[in-house]
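First up is the structure itself, then whatever we jot down about it.
Removed from the display is one protein chain of the complex; every other protein chain stays in position.
Each chain gets a letter, A, B, C and D, in the order it is written, and its residues are counted from 1.
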Amino acid sequence: MPVASRGNGRLPPPEMDIATFLIQCLNALQYGLLLFLVASGLTLIFGIMGVINLAHGSFYMIGAYMAFALAPIVDATFGGGFFSTLLIGMVLAVLLGYVLEWAFFSFLYEREHLQQVLMTYGLILVFEEARSLLVGDDVHGVNPPPLLAGTLPLGEMMTYPVYRLFVSGVCLAVALGMYFVFTRTRLGMMIRAGSANREMVQSLGIDIKFLYRVVFAAGVALAVLAGMVAAPVSSVYPGMGNSVLILSFVVVVIGGIGSIRGALLAALLIGVVDTFGKVLLPQAAGVLVYVLMALILLWKPDGLFKAG
Amino acid sequence: QAAPKLKVGLMLPATGTFAALGTAIENGFRLYVAEQGGKLGGREVEFVKVDDESDPAKATDNVNKLIKRDNVDVLVGTVHSGVAMAMAKVAKETGTLLIVPNAGAGAVTGPMCAPNIFRSSFSNWQTGYATGEAVAKRGHKKVATITWKYAAGDEMVAGFKEAFEKAGGSVVKELNLPFPNVEFQALLTDLAATKPDATFAFFAGGGAVKFVKDYAGAGLKKSIPLYGTGFLTDGTLEAQGDAAEGIFTALHYADSLGTPRDNAFRLAYAKAYKLQPDVYAVQGYDAGQMLGVGLAAVKGDASKKGEFAAALEKAKIDSPRGTFTLSKAHNPVQDFYLRQVVGKENKSTGLASKALADPARGCKM
Amino acid sequence: MSTPEVLLRGTGLTRRWGGLVAVDQVSLALERGSVHAVIGTNGAGKSTLINMLSGEIPPSSGSVELLGQDVTAWTQPRRARAGLGRSYQRNTIYPSFTVFENCRLAAQARTQKPWAWWHSAQACEASTSTARDVASRAGLDDMLDRASGLLSHGQKRQLEIAMCLATGPEVLLLDEPLAGMGAEETDRMLALLEALRPGHAILLVEHDMDAVFRIADRITVMVNGAVIASDTPDAVRASPEVQAAYLGDH
Amino acid sequence: MNRRSSPLFVALVFAALALFPLVAGNYGIDFVTKVMIYAVLALSLELLVGSTGLVCFGQAAFFGIGAYATVLLSPQSGAPSLLWLLPACMLAAGAYALFVGALSLRTKGVYFIMVTLAFAQMAYYVVHDTPLGGGTDGIYLYSKPAIGAWLDLDKPLTLYAFTLACLLAVFGFLALLLRSRFGRALAGIRVNEQRMRATGFSTYPYKLAAFVISGALAGLAGFLFAVKDGYVNPEMMSWHLSGAVLIMIILGGLGHLRGALIGAFAFALLQEFFKSEAIFGGFAKHWHLGLGLTIIASVALLPRGLVGVPGQVRERLVGKGMSSRRADASEVRNEHA
């Protein structure tokens, strides 16, 4: 009997050549960037606006299902395929976010923060069920646009889907855009100020209600964008929102609430830990992210980058 | 005079990841009952449903609801193994008839086996074992396995390994990832570095879709053939698209088996639900058949468990998948097909394993 | 008179915030029976000094001695229990509690008995009577049952002082107690300090120069973290340096 | 704001619970037993969240540890004695709480929430991924604990009575605790920890003590749950349960012990209501929708949770609007801004 199989889980320790190592680094990077994209909407609504948004996963799911359900309709009416679907999806998301903020959140800011937990929990249930009623409970795949459907050779036997590069690109663009808006523009300053003292912001002539409605809408749009962009990679299935929710919070919190740089770094760190953890420490792969979070927060109780 | 209605408790997932499976099983079951004119064993059937949410922490309560509140005569359920384990425990304690239409946990017809507990689907071990035989037969020597780290995955891999090593092959790498993580890239890279002859995979639902797509996307499909238990490509082909084309899997059912029995079933199902049936629908349907057979033997008196079990143990169930019998531990002894994805179908290419019985390790009955 | 007893002594206290030296080698001694005022430009480091003395933040270097013991390594609560009380420049109250409960909870710090979980806190005579007493001394008799978050700004300032007194400290570090108080309350507060003076050592940080010169026994002047003068009120008032840096034409 | 629970209401609730078995069937007893267990769990969390201001998102871990300890410590044959098994389970949960609390109390706010989640997830993966507790399929309890012959928790009615006694004991204990000096100190920590420290309270030991008590009480709930079901599964430690308990106490109304009680019952009853086929027929499978909409409506209409309903009704009757509350809240918040 070959030596290699000596009972369950007792296989020779994994070893890695340079090429494999480099590919794994690429995987880690790419996964980290995807994570950031998924968490970006939360960074905005939770990290910067300060609304504890459990429904983030639902917005993400809505995005993914839009990519699936909207694409044929958009393609038939407007043409342009994937990219026009993205555009139209974002427009719808902004509308959705705007209306949601108006109907469900505008009166919550002055209340105890935990009320938001309850509200967004209710929203999760509603969205998940609405999804079930509208599109059913089946698993669906979404194809990347033909333009990005190719693969690139990687190592001896592997290839790398071009679409994943595109996802990483979108993520970097989102990260840069958010960073710029929040740290360099007055809009960003107003938003951050609003999370600290709404009354004073109003006293400076800023319509905080409108401002926050817009920001919330933008947060929803980002989550939906993430869902739509990730759909071809992750496929579309019931409960998909749930599975990204906690991880998104982990990203935002490890990075330091309110810090976009921090969130990006945290996402990349998780990417590395998860990727190499699965290969090098498969027994503990499930907890590694949480161990990472616990260690970082015990070391730096305010996350990697304190907001500011 | 009319006998009192027979209460059938359906404990299936109506929400969550497995909702679609729950629906298919229920449809199959109801189809059979409808075919019998709404009666089994001479008694009109009444359904009571509970959404088990695939949450084992709520499972005991949900079963109790059916047994204590609704006083059902028979329990049918469920998809999730952990939930099924809780059901089996209650069924065993209360003596209520239980037919498991999907969950493949070995224990249900192993250590937990009981005269009143039956399964119309498969055991995890069975599916893995059948695949192992098939992969060995196709001439592969070194295989890597990959699955989620949870009971079903472990059991399937164990079954696969048992058959594959028996046939002289060797498992060179066992890859796991935490359930329900779907980020496969790292493990695929690892797989490529290992260079096995073939890969054996078990995933289901969204995870299966993503895995198959990622496998193809990473270019491994061409160099390292992918095998799996049937769940890898069942109910997911539409979503997997081209990435699944050509993949071999083993399961106790296949699309367009072409037998008259299957054709009739598929036609009836499609007519009733405007949907194509899948393996889950078949399992639900057969749960109905098994109940019908048992109840016929006891003339609708569900309390005569001994006779009910005896009848089923002798019975040949005329399933759309092909006839099967029940083992001593009440698990189907059935044929497994080696299927290949062609177009949007899992086409049978022949038998992977004939009349395969679960060893029912740990069952004392 | 015997030699005055030093209750609190800071020696060589320094605090850096990044590159900024907020407090630079400051030493001072608070004696029983005297009011020691610390004045200085905005951002001179007065509050930071109080924070270091009370243990709220650790000094970058230097040491603190309380009632003859080196307490540099002690936590803030421990110093507080040993007899060090402070007030904050920014209101630091329990806004959702009543005024009475604010004071009572502060008084409870002296008899904590956390293990006595079957005793009602309200039944503790010592803390309730102290609470009433300090509230009345701070001029809050009429407000005992008001939620303290709903008080006017000046009333909150009064409460801030009441809570500091409730712990019965021997050493009081008061960070701008008069800020936000009207003329009447200012007078009341100065009378209160006057009454506390015997038996206590009081550090008073204030920008109200009339008040400072009325009550202080000794004045330390800080500019940019460093002490530029520490002397009797008259000497400080006369110092041209202090006038240029802080007092102006006062 | 003084938080006096209304003793009459609570007395009525407990009286109703005591009399309930007289009118209920088997299932009713089972169901209420379950809800009472959740109420114990909710109370344990209320001590942290509502009273101390520590939002713990890992309560399921202590619950699960209590439950797993029950099963793992029970001998294979013969009923274990309640007398040592129950304390042992609470001790096990309390010990983990001590460990988790000692570390996680270094952080604050949302960071604290996430660290407690992290530690709960670690416990979850230990039972999920290792054979220790039967892995993902869970393990069974073979014989239920008892004290001699007169208290056998295998009998549903006995279990009901025992659970009710536990609930009453926990409620009473917490009510006393919260009005004691210890409880007031916790309240002070919730509102303004900085001031607490400045007046001489070492807040860390206080918080840690609250955390351990809470963990042990959650362990008690876990024990009862394991005994009731005779089956434990890793999902008992998942964050979904931690979240659900949090939802219960928010729904009931934070800052009131009876809020936890009301919340646990309301949450369970709402689920049952919307799941009921008798009322909703085929639509019952979409029960999430009804539950979700109800929760949303309750947030919108009941700013103080369910416990605030009587007060709101009174205000309505007297004709006093809600704007006063809003002014108050914003004022109080700005204090910390």
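Observations on the structure shown:
To be clear about the criterion, a residue touches a chain if its C-beta (ideal position, glycine included) is under 8 Å from a C-beta of that chain, and two chains touch if they have at least 3 such contacts.
Just so we're on the same page, contacts and distances are computed from a predicted model.
Its record in UniProt calls the unshown chain "Amino acid/amide ABC transporter ATP-binding protein 2 (HAAT family)", which is the match among "Dihydroorotate dehydrogenase electron transfer subunit", "Cytochrome B6", "Amino acid/amide ABC transporter ATP-binding protein 2 (HAAT family)" or "Sodium-dependent bicarbonate transport family permease". Residue in contact with the omitted chain (choice from C:40, C:59, C:85 or C:169): C:40.
Listed residues C:57, C:209 or C:226: the one in touch with the omitted chain is C:209. Residue in contact with the omitted chain (choice from C:56, C:101, C:160 or C:176): C:176.
In the full complex, chain C makes contact with the omitted chain through residues 17, 39-47, 89-91, 150-155, 157-158, 176, 179-187, 207, 209, 245-250. Within chain A, the residues in touch with the undisplayed chain are 186, 189-190, 192-193, 195-197, 199-200, 202-208, 258, 307-308.
We adopt the following convention: only the chains that are shown with their structure count from here on.
Hopping across touching chains, the smallest step count from chain A to chain C is 2.
Identification of common neighbours of chain C and chain D yields an empty set.
Comparing chain pairs A-D and B-D, the larger number of C-beta contacts belongs to A-D. In whole angstrom, the spacing between the mean C-alpha positions of chain B and chain D is 37. For the pair chain A and chain B, the distance between mean C-alpha positions equals 34 Å.
The centroid of the Cα atoms in chain B and the matching centroid in chain C are 74 Å apart.
Counting only residues that touch two or more partner chains, chain A has 128-129, 132, 286.
Counting partners per residue, chain D has 125, 128-129, 288 as the residues that reach two or more other chains. Residues 25-28, 30-31, 34, 125, 128-129, 135-138, 140, 228-231, 233-236, 238, 240-241, 275, 277, 284-285, 287-288 of chain D are the ones touching chain B in the complex. Residues of chain B touching chain A in their complex: 15-17, 19-20, 23, 142, 149, 154, 158, 161, 165, 170-183, 185-190, 192-193, 195, 205-206, 208-210, 213, 217-220, 223-224, 235-236, 238-241. Residue ranges on chain C touching chain D, taken from their complex, read 54, 56, 75-78, 80-81, 85-86, 88, 91-98, 101, 105-106, 108-122, 124, 147, 149-150, 163, 166-167.
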